[in-house]
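A single protein chain has been omitted; all remaining protein chains appear in their positions.
Naming follows writing order (A, B, C and D), and every chain is counted from residue 1.
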Amino acid sequence: MTGWLFSVTAGLLFAIGLYGVLIRTELVRRLLAANVMATAVFLFLIVVAAETPDGPDPVPQAMVLTGIVIAVSLTAFALALIRHFRAVTGESDPEGGDDD
Amino acid sequence: MPVSDLLASGFDVLLCIGLLWLAWQAITGTGLFRSVVMFMVFGLMMAVTWARLGSPDLALAEAAIGAGITGALLLNACRAAVSEMRSDEQPLRDRPSGVPKWLALPLSLAAGVGLAWLMHSIPRDGGPTPEAAIKAAETHFLDNPITSVLLDFRAIDTLLEMAVLLLALVGARVLLDQRRLPALYPVPDHPMPMLPSLLAMITPVLLLTGLYLFWAGSHAPGGAFQAGALLGALGVMYQLAGRFTPTHEPGTVNALLITVGLGLFSLFACLSLLWAPAPLSHPEQGAYALVLLIEFALMLSIAATLVLLFVGSRSLQLRRSTNHPGGRQ
Amino acid sequence: MTELDSLVAPTLTFLIFAPLLAGVVALLWPRGLVLDLLSISLGAISLVLLVPLSGTVMGQGPLLLELGGHELPLGIPLYVDGLALAMLWLTALTGLGTAVYASGWLRSVSHPSGQQYRVLWFLLWSGLNALFVSGDLFNIYVTLEITTLAAVPLVALARGREALSAAMQYLYFALVGSILFLLGVALVYAETGLLALPELSARESEAAGPGETIALLAITVGLAMKAALFPAHGWLPRAHAAASPPASALLSALVAKAAAYLVIRLWLGPFEAAWTPAVAQLMGVVGVLGILYGSLQALRQHRLKPVIAYSTVAQLGYLLLLIPLASVVAWQGVIYHALVHGLAKAAFFLAAGNLILGIGHDRLVGLAGCDRVLSKNLLAMAVAGVAIAGLPPTGGFIAKWWMITAALEQGQWWWAVAIGMGGLLAALYVFRVVSFAVHSPRPWHEEPLRETRHGLNRLLLWPPVLLAAAAVALGMTGELLAPFLAVGAPEVSP
Amino acid sequence: MNTFLLGAALFLLINLAAGMVRVYLGPTTADRLLTLLLFGTTTVATLLLLAYSQASAVLVKVALLFVMLAAIASVAFVRFPHETVQKTDDGRGDHD
Partner (left out) sequence: MLTDWWTIALVTVGCAFFLAGTVGLLRFPDVHTRLHALTKADNVGLGLICLGLMIHDGTLPGILRLGFIWILAIFAATVSAFLIARWHESAGTED
């Protein structure tokens, strides 16, 4: 099984996501980066599940399934907030707020 | 047979390179629209990866939720990002973020390489939980081990996760109460060509597959989440074809649909004290029927919540058909 | 599984699932009055149920209830010890007070999303209760997501540009925080094959592998972002200041504390073997830096709510001091501090909300003359401030006293100095706020203070007063409650 | 036989990678939409081949799901007004 390949990919995906979260200020793009980071952790969990001795371990798979649903909930709410934030302020990044 | 192993690892190498390239393009690509396309393809590739790593349940879920619903939501964001942009604003320029590039790149690279080494070096020797889970899954009244973990061994995770999904919708409603934004997909004045026929063809197929996935969930890959997401995708299709009219009056059917999953599951948790010392325990007889009932409720709630999150309105009314133009907005 | 007496399972089931069902009812039947009565009655019932639960915990030591009847390590355990019990009491008391306040506030302000507020509160309440009693790492992740996804809309509930911008910033911090927490959970599961906290703590503590150490680092950074502990606190002042009074009270007293509670719960329980005393000292330093930074910032603000928000950042720093000082007395001191701070901070925010309703804006200058008109509110705010500063006779003093004795017992006197400094700075910024109201005469350009149009009805007035009184009452019952808090304290050789 | 099927799956994946180039280069947005069609059919074919080479029949169901979702995605794209795409594509000219 090329488990080592997928776990290395998981690590690098996490790095790409982290890089995206750090440097991008455009809100939707940062959300994509966060999703990539989450997917990287899920990939690692599934590699662990696949390589468990005697059979795929159902617990990480259940965790990742729960994680996917939570990720889609957070993404949906974040996109709604981005849309309203942009409609109200016309900007595309929150730090622009005026700290009086 | 070394050749098949060679091909298999060749397949995996190409898959991983594709994943990394797609992720990089989605994040550092210039156009937002292009990034969204890249991210959707990344979701598709992840579904193939889950299939390749021997977890078909996740391949189904990723395809339906990850690529389907998330993709549609992101397209919505793209469309909203521009259609509500005031004329004076320039295209989505990216202002430099607080963290300078020369710091972010080495930092995340180091984190990535470190994690990659760590993830690779952790010995895969299972542990008490995997052994117990694999052993218990064989004797469990649900044949699908993942569904048995989701709905029995770790039932509270699934229950609270439904609360998270509901909270996303309530949060979106808080925003809606403040400011009613124009509907993203106004009912088309002229009926779209060929779309009604595609809809007529796809609806029975999607409904059938959704119900099949739900039914199969207890003994084969599938389950409430995949079925719910698939029905959600069908709802998205109806909204795109203009068959739904979003309204802002509170609809009782909509409210029932989005809360039935969490309500039934919590009720079960409380009532389970009648036949067991600890909550969330299944009764000896009738457990299978109970699980099916709960899964059906979860499926309805997930589908309804995902569609309402996509449409971005408080409730929906199904319109007979699109041929009478100028439907009620 | 020790035979639990018959009342523990129903109580824990009620605490977690009753608010969920109430949330469903709130969505199906959006009648304001009914929902307020429901939330107040649920609050009262949970207080009543907590009494026998405390008795059982006191009698039988930490309780372990395996959900669904599945033994560990497969099932998810609920674990209740002194720390979890204190947090449950805090959630019930603050929740009840804020629910009463919110029912009055939503009507006086006639807020358009009254129904959404109540649904968010019910689900947040259930998430918090589940988080405090959960004994499973991944389950804690799910409950953390519930608190986040309930807290961000609570901030966005206060309409306007600043609230949306603060909510946006809060969401991104929380999003990255929860992914780091999930990474930690994944690494722990990969290395140990365990998720249940009791099982993780019970392992004989041989040196933890690299995975577990990195997992602890990832979890700690993730929780620091969610609890706005010092280096990652940027979002909290903006979010808690922008939120409406009942929401800020919940956020400061409960939501931020939940993540900080998890830092202690995980450091002193399952990850015992993953850190050395040197690292503990470092965590203590981070805590002290948080205290000093938060207090100094609070002194510089010239609007009322940011002062209270920065005070939260400061007071959360105290919880980290438990890591270097992990003795039983320190454990009691920190839990007591968390309890008193929660009650006092909620009282502070609610009283501030009343004052802002009276004045119309929240600039400190506008407070002048409040002592004559909104005197009861000002008194409640002052008493709450005193409790936060930790001056006798309030509970805060007892908490600081225990912490200082713990520090001196273990010869780490520098923490005692830091705690004293923290208390002093807290007293400074509280008295600064009060002085605005008491000494300076009302400037001519401010329109004369008046009770709000329909006067502060009793629903708005009594909760802050009662919560502040509770914080003071805790000053008397220190010795009585000490044994309750000590249940399940880690016996760490000094 | 399974090896052959796996080889065919690998070949299709290489095809897919080549298709991705079009996404990268694709001057007009319609070209990028094309890739969805490409990915739709090619991924379905890859999954079918995988199903029979890995002898896990459930992948056929995943392929069935893909076919439907590809249709939905392209309809979602098509409801897009043009200025949305130009402005989000950092202003580059949309016509080759």
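One rule holds in what follows: a contact is a pair of C-beta atoms (placed from the backbone, for glycine too) under 8 Å apart; a residue touches a chain by one contact, two chains touch by 3 or more.
Everything quoted here is computed from the prediction, not taken from an experiment.
The undisplayed chain touches these shown chains across the complete complex, B, D. Where chain B meets the missing chain, the touching residues are 192-195, 197-198, 201-202, 205. Interface residues of chain D facing the missing partner chain: 1, 4-5, 8, 11-12, 15, 18-19, 21-22, 28-31, 33-34, 36-38, 40-42, 44-45, 48-49, 52, 57, 60, 63-64, 67-68, 70-71, 74-75, 77-78, 80, 82-83, 94-96.
Assume only the chains that are shown with their structure count from here on.
Rounded to a whole number, the gap between the C-alpha centres of chain B and chain D is 19 angstrom. Centres computed as Cα averages put chain C at a distance of 48 Å from chain D. Here the spacing of chain A and chain C, counted between their Cα centres, is 27 Å.
For chain D, the set of residues that touch two or more other chains is empty. In chain C, the residues touching two or more other chains are 138, 142, 145, 149, 152-153, 156, 183, 189-190, 195. Across the complex, chain C meets chain B through its residues 4, 9-10, 12-14, 16-18, 20-21, 23-24, 27-28, 30, 65-70, 73-76, 112-113, 116, 119-120, 123, 126-127, 130, 136, 138-139, 142-143, 145-146, 149-150, 152-153, 156-157, 159, 183, 187, 189-195, 199, 209-211, 214. Across the complex, chain A is touched by residues 8-9, 12-13, 16, 19-20, 23-24, 26-28, 32, 35-36, 39, 42, 46, 49-50, 53-55, 57-58, 61-62, 65-66, 69-70, 73-74, 76-78, 80-81, 84-86, 89, 92, 94-99, 101, 104-105, 107-109, 111-120, 122, 124-126, 129-130, 133-134, 137, 145-146, 148-150, 153-154, 157-158, 161, 164-165, 167-168, 171-172, 175, 178-179, 181, 225, 302, 306, 309-310, 312 of chain B. Of all the residues in chain A, the ones that touch chain C in their complex are 14, 17, 21, 27, 30-31, 34, 37-38, 41, 44-45, 48, 59-60, 63, 66-67, 70, 73-74, 77-78, 81-82, 84-85, 88-89, 94-97, 99.
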